[in-house]
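As you look at this complex, bear in mind that one protein chain is not there, while each of the others sits in place.
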Amino acid sequence: MKFADFRRKLAQYWYRFSQNKASIAGLIITVTIVLVTILAPYVTPYPEHAGVFVDFRNTFKPPSSANWFGTDQVGRDIFTRSIFGYRFSLIMAGTVLGIAVPLGVVLGLVSGYFGGWIESLIMRLTDIVLALPPLAMAIAVSAVLGSDLGNTMIALAMIWWTWYARLVHGMVVSLRNEEYVEAAQIMGASKLHIMFREILPNCAPAILVKTTLDAAFVIELSAGLSFLGLGVRPPEPALGTMVAEGARYLPANWWMTVFPALAILVLIFGLNWLADGLRDVLDVDL
Amino acid sequence: MHRTGWVLTFLLLTLLVGTLSVGAQKNIVTMSLNQGIGTIDPAKVTDWTEAMVMVNLYDSLVTPKPDGTMAGLIAREWEISPDGLEYVFKLHRGIKFHDGTELKAEDVKFSLERVLALKQGYSWLWADIVKEVVVHDDYTVAFILKEPFSPFLSTLPWLAIVNKDQVLANKKPGNFGEYGDYGQEWLLNNDAGSGAYMFKSWTRGNEIVFTKFDDYFLGWREGAIDEVRAKEIPPGNDATVIAEMRTGALTIADHYRSLETYAQIERLPNASVKTALSGEALYLKINTKKPPMDNVHVRRAISYAFDYQTFIEQIDPGAKQLRGPIPDTIAGHNPNAKMYTQDLAKAREELAKSGYRPGQLTINLCYVDGFELEERLALLFQANMAQIGINVVLQPETWGRITDLAANVETTPHLTAVFSAANYPDPDNYLFTAYHSSAAGTWMSMEWLQDPEIDRLIERSRVEVDPVKRNELFYEIQDRLTDLATDIFIYALPKRYGMQNYLHGFEFVPVMSFEYDFHKMYIKR
Amino acid sequence: MQYILFLLRRAAHSILVLLGLSIIIFIISRVMPGDPARMALGPYATQEQVAALRQEMGLDLPLWTQYVRYMSNLVQGQFGKSLISERDVRLDLAHHLPATLELIMMTMFWVVVIGIPLGALSAVKKDTAFDNLTRGFSFTAVVIPGFLVGIGFQLLFGYWLDWFPITGRLSPGTVVTQKITGLYLIDALILRDWHLFFDALKHILLPSLALSMAGIGQVIRITRSSMLEIETQDHVQVVRSYGVPNLLVTFKYILKPAFIPTLNILGLLSASLLGNAFLVESVFSWPGVAKYGVNAMLQKDINGLVGVVLLIGLGFLLANLIVDMIIGLLDPRIRLKGEAE
Partner (left out) sequence: MTLTYKQLLEIKDLTVDFDRFGGKARVLNRVNLAVAKGEKVGVVGETGCGKSVTMKAVMNLLPTRRVTVGGSIFYKGRDLLTLDRFARRQITGKEVVMIFQDPMTSLNPVFTIGQQMEDIIGYNLAGAKRGLRLPKRLRQEAREQAARFLAAVKLADPERILNSYPFQLSGGMRQRVLIALALANQPDLIIADEPGTALDVTTQAQILELMDQLVQERGIALLMITHNLGVVRETTDRVYVMYAGTVVETAATDALFAEPLHPYTKGLLDSVPKLHGQGLSAGIEGSVPDYLQMNPGCRFYPRCPQALPKCEFEPPEPRSISENHMVSCHLIG
């Protein structure tokens, strides 16, 4: 594809994407949150509240101009901690999917393309893993390996790849008999070439959309885990933990729960809207 | 379309019926439990929740009074031999077990033997102390000790008397010869006691129910409580406790709730909070064998760096800082022991003496996951230590895991927040189990002190019968321990209880769970 | 006959999956840090007692011997004793299962009773305000995590409006006179104990609705889209072209084939439902299996953990088997040919 064509295509995609207000909102939300999270130390009013900090004179302050979201049980600014809390969510999503997506895609490609016992092995493995609810599995592994972020992420990645293996496997099976793949085979292209250059690009839109959706899902899951107190060590802020801690002080100190919960929702909604937009543009049916 | 209509009707109906209240005729008391009940077998009881069940289902020879001294319960009177080796108890006549048979001396003997054979629960209190139990007649029983053990009487509330015949009638095959499994399986779901209440049902992980035993030998007063329901509400769900205290669904909010919760209960028109200075104390136990905490200067440095003032003023207002390991409510407390206060200059000086530089040390602090008070303490500690350049890693763990970590000196964290259990109102309760070498390897002894001099002093205090001499020994031990800075002695816990105003007769007793004696309570509206 | 073969094939597949699951769980349960023997004996146990229990549990044996033991026990349906409650794990599970079962069944009830009609109506009324509203609701319901919905419900209906209790299965004072199934709603119906019925209903309403939100959303979405897809298919146009009444076309010729993808989703849903149950049970202090599982995990109760995970796996596979059965009944291609599309 020529560069000009590519640009035109991109412009077309953008046009279609921009037609939907929710997609645009999703994109803006996601990008803003990612930026704000990266720049958290500069954009939050009390960056020190995300670390080792206590101020027992200012506990349980309701929302005010000084503390937009109020303060918590040791006097920390909830707004600041919510922004920093996004870090946990985003790192979690990034790492889990960063491991799971490539792994699942490669295994899916291999099993779909080679077939035979490799296919049976990989697909049976996915069957087994998929029989377990991911959250239950994640709770089991992180309870077992200790409340360690790294362990939890590895555990989740070990479950998550199966979805991508399934997805890609299905597409490869339907694609491998397509004419252009056969043509490439006849022309003597290597298996690697066919898998990665001929088949993979056709799966890319579906993978992209699923990854976006799953980012939201992993964030939801990480919130669930941290809600149960798994995966984070205090004083590191995590939105799920903040919700759980706040829930102890309901209903009087509602802001401790409500704002972190809203923060989770905003990000999850943003990602889902973004995924919806991408789905329309890329014409993916998931 | 029809279906949605149905659903809406159904929902509406549910809402209507849902708002109708539920009436009750009996005097039912509901209390919250912050943690589950593992067992109701009195020989296996360890946690406060289990102890609460034991106190109500079973009777013991003696029972603690509010001032910490012992009153007879099923024992009418007792005599102690001058050498402190023999305790003879005379029992009340006509005490009935729940199955109607009479409680006799033989049951007392059997109960102790059972505890010692099973080696669980509180068996450690008597394992190396009691030589034998002799039944003189149906109503006279004697305990013969191996060596004098001054606090022996104070430990006896923990010996619940079980119905020997009933237990043996329900035994299953097991490892205890003629006693089979000692009725272990049966006692998991039944009681064999003579206590004021009878076991009714237990939904594991949810609720335990017991009902009034009409033939209780102490009789019943007007307004007595007919049924007790204790339901598990985890620490994360304090909001539920508040809501149910407001609606009246809960009669008693247990003493392990967050301070905010009690503050809110206090604001309710129908309920109030009772506070008592307990014998229970909070320590940060320092693993004195694990570098860098093996260095006494480091220990003193952190003792000086901690902000006790903020803790007792802001975190648990109205509390009192602990002076040494023994709370001042216990006779034998040394009022002149050293008390550390925050002094950053001294802390830095001690740190310098230790040879470590600021910024060089990273230590971990372990506390019970989700325990809000300990978490606030941990965050405060972390912030304080940062001021003198010690980095603290917080390690929230479940209580079960902490007891596991305590088994080895290697796995025991640098610091662990632990509430001492007020098992019996005697200094020995605080000293032997924590600092004596032979007691090492449990959550009570996470200091791993193993100091021969301390060992020797504790041993002497246990066999000393003269109260004055005992006190002198206790004073010396307390001075040594504060000097060694084996713990950060934080405070004696003011226990708070949320209660409906119609509940009367509650009395604080400085032994774990004995304040939850529902026989003493009554309802008057 | 083909149908039975098809079901047998699916069942055999499920058994294979369970076997694999048991291996994974074995591995996980053996790498747990912390000594289950010590945890079981409680804080006052001595080292000798711990060693003795370790031996009794076979924790000192080589790993493969442990595996052989473990598998042979599993095949006999034995999970061993729970280290915490000291009871047979099966007893513990049986004890906690009814609560979870009741919650899940109630949840499924909402999913089907709310999700399918809303999805169908929204397809019939495509592009109307009702459709847009329903789609917005379905998106929101899918996206919001169940435990946040739960907390929201507690806040709204529990604390502020004070309509429903926030935790537990029954009010204090409500007595189950006779345990038949352990599902209070059903027991109450059998016993005609209306007080019990409405008390149980009042308690289960919020948790089951919170748990069902994601499912309702998904079912609305899939029912709507598959109905719209089938709507455009030739066979629907054919019956329409012959003037068969619209309602009949919608509720017979469109809804029945549209059920198949919906059912498939319901099967898949059961996995996420069981997962979310962990959080929702925790939020509402619902004394179910998930709560027992979290406890078992935190307390390193190996046997309990194995039991819970296998039970959940089994539940998931069973749910899918039931779904396969129903799909088989709906879809003659499976019933008669043993083949899916």
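The chains carry the letters A, B and C, assigned in the order they are written, with residues numbered from 1 in each.
The rule we apply is simple: a residue touches a chain if its C-beta (ideal position, glycine included) is under 8 Å from a C-beta of that chain, and two chains touch if they have at least 3 such contacts.
Note that the structure is predicted; figures quoted are calculated from it, not measured.
In the whole complex the chain that is left out makes contact with C.
Checked against the hidden chain, the listed residues C:L156, C:V244 or C:M325 yield one contact partner: C:V244.
Residue positions on subunit C in contact with the hidden chain: 126-127, 233-245, 247-248, 252-253, 256-257, 260, 330-333, 336-337, in rising order.
The rule is simple: only the chains that are shown with their structure count from here on.
Centroid to centroid, with C-alpha atoms defining each point, subunit A and subunit B lie 45 Å apart. The distance from the centre of subunit A to the centre of subunit C, with each centre set as the mean of the Cα atoms, comes to 24 Å.
Inter-chain centre distance (subunit B to subunit C, centres taken as mean C-alpha positions): 38 Å.
Shared interface positions of subunit A, defined as residues touching 2 or more other chains, are 247, 250-251. In subunit C, the positions touching at least two other chains are 154, 159, 282, 298.
Only residues 52-54, 56-57, 59-60, 73-74, 147, 229, 233-235, 244-245, 247-253 of subunit A touch subunit B when the two sit together in their complex. Chain contact summary for the complex, subunit B toward subunit A: residues 235-239, 242-243, 258, 260-261, 264, 310, 314-315, 369-370, 372, 375-376, 378-380, 382-383, 386, 392-396. Interface residues of subunit C, counted against subunit B in their complex, comprise 34-35, 38-39, 41-47, 49-50, 84-87, 92, 95-96, 113-114, 116-118, 121, 154, 158-159, 162-169, 171-174, 195, 198-199, 201-202, 205, 282, 285, 287, 291-292, 295, 298-300.
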